[in-house]
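The complex appears here without one of its protein chains, the remainder shown in place.
Up next is subunit A:
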Amino acid sequence: MNRRDFLSAASTLTAGGLLATAAPRLAHALSRDETLALISENGPNNLDIHGVGTNRAGYEAAWNCYDRLVTYGIKTLPDGSRGYDKDVIAPELAERWEADAKGVTFFLRKDATFHDGTPVTAADVKWSFDRAVSVGGFPTVQMAAGSLLKPEQFSVVDDHTFRVAFARPDALTIPDLAVIVPAVFNSALVKKHATEKDPWGLAYTKNNPAGGGAYRVARWTPGTEVVYERFDAWKSGPLPQLKRVIWRTIPSSGNRRALVERSDCDVSFDLPAKDFAEMKREGLVKVASNPISNGMWSLEMNVTKPPFDNLKVRQAIAWVVPYQKIMDVVMYGEANPMFGAASNTPDDLVWPRPTAYRTDVEKAKGLLAEAGFADGFSTALSFDVSQGAIGEPIAVLMQESLGQIGIKASIEKIPGANWRGQMAKKSMPFMINFFSGWLDYPEYFFFWAYHGQNAVFNTMAYKNPALDKEVDAARAAAASGDAATYEAAIKTMIAIAYEEVPRIPLFQPYLNVAMQKSVGGYAYWFHRQLDYRTMGKVVT
């Protein structure tokens, strides 16, 4: 190629690029009435809830593509919105079940099939449960939360009868069977793709849901899009209205708001509190808003790191937090306050509940002086950068307020990837954190977040035998159905935790979802993701 050829070729190419083709405008769109267009910040990284590191978006895929033996009922909440009912266990793959002292027997529906047409049998359930308790990581921990510990607990009675033996009396065993983890897999299909190194076929199910749920994945472009189709032969509930769900990942929160306001999508997820507050006021779109069950943001102090070992120091901080300011400036009112109650001792079993603390700088100063820190001290306040939209403004407000009583707090921004590791090491003295439990029981929250077993969520490294006794008593009483003991234990447990205050509750955030007014059937679920099965569109 010589110089002249190159130059002329270059100009030809440029000219060719200019010839834009005027294409005819044809109706190209798929039917919109039975399609739900959904946008969120992240898409799934794995379609299998048992996978290594499956993210929250992956939970949504697993929830809709797999069936479980049982599920929760749905109830209308006092404010008119709909949410799952933790007190009602409803049939899904199991038509009915019989519990006795030693275990529970499930009778499966006989007409249910997986997506490939294979009938669902008790052997599939057994294999799936064996997998959940054996693969390790999150699914195994979640199964253990309901005392589902080892494969020997699960047995096949006949093709459509399956039994779970109790490892110990535990009121959470059956509720734990209705969460996402004990999904039922098409064992024959997965086994075909299992290898010696990967006996449970995790590599296959990561990209290919092997279930029998109401939806199946028609197309998945990781990081971009998931397209679901309805599984028309679904038997475990009424046939869903939506034939197709298109779920696109939109990283910019501004665009996620613009898209729903301009009616270019049906449902918009993961918006900042400020946007939701404004959208609720403007009323262009519908915003479903529910407090996140069994969850709260709090300030946590590591009691093994002085001066946080001193009760008076912790209480001083609890009295100096600018609670209302945080509610107004950080959450724009999109949360339930967890402060300002009459007493730290509960008078009923409502959970989460507010503490008796409120902002009182003089009282805080007094307590700090009593503790021997009249001149204050220095510490570092950490938050998770991946939750920075909430964590950062709280940190700044806290820094200012702590300054009023002489405490100099530097702000440590911990990268999201590092946060869990720091929590596990219990290396942070003082942090802003969020915890919520799937199973909505106060003793479940306390077991993870306060109990002396020192789980990763007990970031305070708080060990108090008196509190542990109450938590254990509450669990035992729940299992044996002893309501009076249960109530007494729960009340004492909360009173101790709030009086000793290693963790200062701030607020219970709302889960907000923005949608077109034509979208109906949304229900809040403990997993904080969407259940497409109940949703639909009103054609106008």
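Annotations for the structure displayed:
Note that in this section a residue touches a chain if its C-beta (ideal position, glycine included) is under 8 Å from a C-beta of that chain, and two chains touch if they have at least 3 such contacts; residues count from 1.
Throughout what follows, contacts and distances are computed from a predicted model.
Protein name for the hidden chain, per its UniProt entry and selected from "ABC transporter permease", "Chaperone protein HscA homolog", "Ring-1,2-phenylacetyl-CoA epoxidase subunit PaaC" or "Tryptophan synthase beta chain": "ABC transporter permease".
Among A:Ile89, A:Ala145, A:Ala214 or A:Ile390, only A:Ala145 touches the chain that is left out of the view.
The residue from A:Ala90, A:Val456, A:Ala479 or A:Ala495 that touches the chain not shown here is A:Val456. Across the entire complex, the residue among A:Lys75, A:Arg262 or A:Lys408 in touch with the chain not shown is A:Arg262. In the complete complex, the residue from A:Leu148, A:Ala171, A:Val217 or A:Ile250 that touches the missing chain is A:Ile250. What subunit A contributes to its contact with the hidden chain is residues 1-3, 6-7, 14, 17-18, 20-21, 23-26, 28-30, 32, 35, 37, 39, 43-46, 51-55, 136-138, 140-142, 145, 206-207, 221-225, 246, 248-252, 254-255, 258-259, 261-262, 264-265, 386, 415-421, 423-424, 448, 455-457.
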